[in-house]
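Yeah, one chain of the complex is gone here, protein chain that is, but the others are all in their spots.
Right after this comes chain A.
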Amino acid sequence: MQSWRRKALWLALLASWLLVLLRVFPLLRLAVPARPWAGAPQGWPRWLDAELLQSFSQAGELPEDDPQPPQVPRGGGHCDWGACFNVSKCRGGGLKVFVSPVAGPISDTQRGILASIESSSYHSVSPDEACLLLLLGPEAPAGECSPVPQQWNGGKNQLVLSLHPALCPQTFPPGQAMVAKASPAVDTFRPGFDVALPLLPEAHPLRGGAPGQLRQHSPHPGVPLLALAEERGGWRVAGADSPACPWDGRCEQNRGPEQTPLGATLPNATFCVIPGHRPEALHFLQALQIIQDRIFGASAHPSLLWNSPPGALLALPTFSTSPSDFPFYHLQRGSRPVGRFSALIWVGAPGQPPLKLIQAVAGSQHCAQILVLWSSEKPLPPRWPKTTVPLTVLAGQRKVSDRFFPHRAISTDAILSLDAHSSLTTSEVDFAFAVWQSFPERMVGFLTWSHFWDEAQGGWGYTAERTNEFSMVLTSAAFYHRYYHTLFTHSLPKFLRTLADEAPTCVDVLMNFLVAAVTKLPPIKVPYGKQHPEARPPLAPGASEQQPPAQDCINQMAEEFGYMPLVSSRLRLDPVLFKDPVSCTPQEVSQPGETLGESGPGPRPAPRGHCICGGGGGRRPPSLAHLEIQSRLPISQQIFASSTGLPDPHPRPGSSALSQSGVSHCSCCFARCFTNIR
């Protein structure tokens, strides 16, 4: 036994030495599980004494360190706002721009920029008053580059604009001047200080090229997948079925993708590869906007405003910086505006207080306030009707454009714009407001006009005649967002507003132009009971030979806008059961979806009664439904129906029994019905 043990031990000893000598140890190491303890961490070790480790900051050093005087920026790095821009110069009047006189001839592009600044609110005539001095970069052929300008001051608060940097390399160091340059290089670009601009190709209309047109809105399947920009405007395209190319350009030789003729058209491809040196396309005002954003810091544009339609240039930061204050971002964020509306009643020359209208509007549960804009020469009436909502009288300036002034008294997002002679029912107002909440960026109106191209006159015309489509709503009865007052007053050229003041009917056209140019969408029409005899007739062009010059405003506006922004629509939004041969009974079911957009994961109780129409049981054919239901109408409903006794203005053939029964074409009943929409 013992000898066996001894032998075994000797064997073990020998074996181990053998292993050592043969260096089989690494193999053995492989045989041993690499991680001897299941789940043991690989990677950074868990220290036994990790708890005892000291913090990186000694006590007392954090959270704050020793007080030190403010640092003086040292050279070598790059300029930023604090160091190289004197913000205090902009404190008074905001961003004011002075254009340094240009030496030598100026190009068309430069002239265009000068004109756009001069007509904008940024322009200043004095270099002392201005917070930004603009120096137009050289456009002259190489060799004639401009020298350092006067009033240079090390470049402080200067903006050097360089649209075609290739023509003239930088002749003087920018110093503390900002450089707004087309396609700048990353080495010289100072992020957060300089502005990068797109580079215009020579064929661009602003550089003397012919205007072009895009025919297709979206790429078709089966067209080339990839296009590569080449020298002088050519494109090389490769189809979706091309074999995968190694990224060394070899596929070009293998396959020779087809090449479009030089300077032909944009490629109809899904992706376009643009080599770094020359990207193409100018928005100078955008550069100013960027600078303005930096100056205002806190009240600057959030990125959402820059990156979604209609773009930051049309979302004035002086109005608000919160996207929810603008009409444009509700729909794309899936929300809808909350709150109520302000009725803005414009009283013109006749000076009759619109008592009936005030009562009808004040009857709406969504009305927050009534503002009367008194633009008549007559004295104010001593007494106004008692309303449940506050009524304020504003003294107007007897200018038509005054009705689109952003009056401080307007406290809600929604405005119901009215004329003294408009006539609406509470139901109509309620329904139109509900529609506006679904489309807060558009105008929602009752009366419409449509524009057309008049071949005979060779110009645009518009008509109030009832047609199958429309492109404008009258502001004598329309809902829209109050932001359009700000845009109307602060972004439209003064010339257009003067035009509207001179020819009052033009003001509707102008407002519709503005909203359509911003949204690129048509307005929305909601049903209206009757065509009012008093409704302002548009001065239809072509109606008579001796048109006053003001009638031509649609053409003047189209010219000023540069295109015809109006978009036609062929639909009208009606209540869901509009003029359906049904009546209804209320059911005790509440609808949690009332506050749209904010429907959280959980349903919220909404106390509002909900109606089910079509006869409660709903098993009957609809043609019979109303007969039985009449007797089951709630009492309030019956009283309402019989007392108003609304005659059907448009009797439908074959449904006379219904319209004579005294039940109006109720869209539904109870709290949320638009019973009086005829």
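The rule is simple: a contact is a pair of C-beta atoms (placed from the backbone, for glycine too) under 8 Å apart; a residue touches a chain by one contact, two chains touch by 3 or more; residues count from 1.
Everything below uses one rule, namely that contacts and distances are computed from a predicted model.
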| remark: Should one name the undisplayed chain from "Exostosin-2", "histidinol-phosphatase", "N-alpha-acetyltransferase 20" or "Phosphatidylinositol glycan anchor biosynthesis class S" using UniProt, the answer is "Exostosin-2"
| task | Check each of A:17, A:453 or A:495 against the chain that is not shown and name the one that touches it. | result | A:17
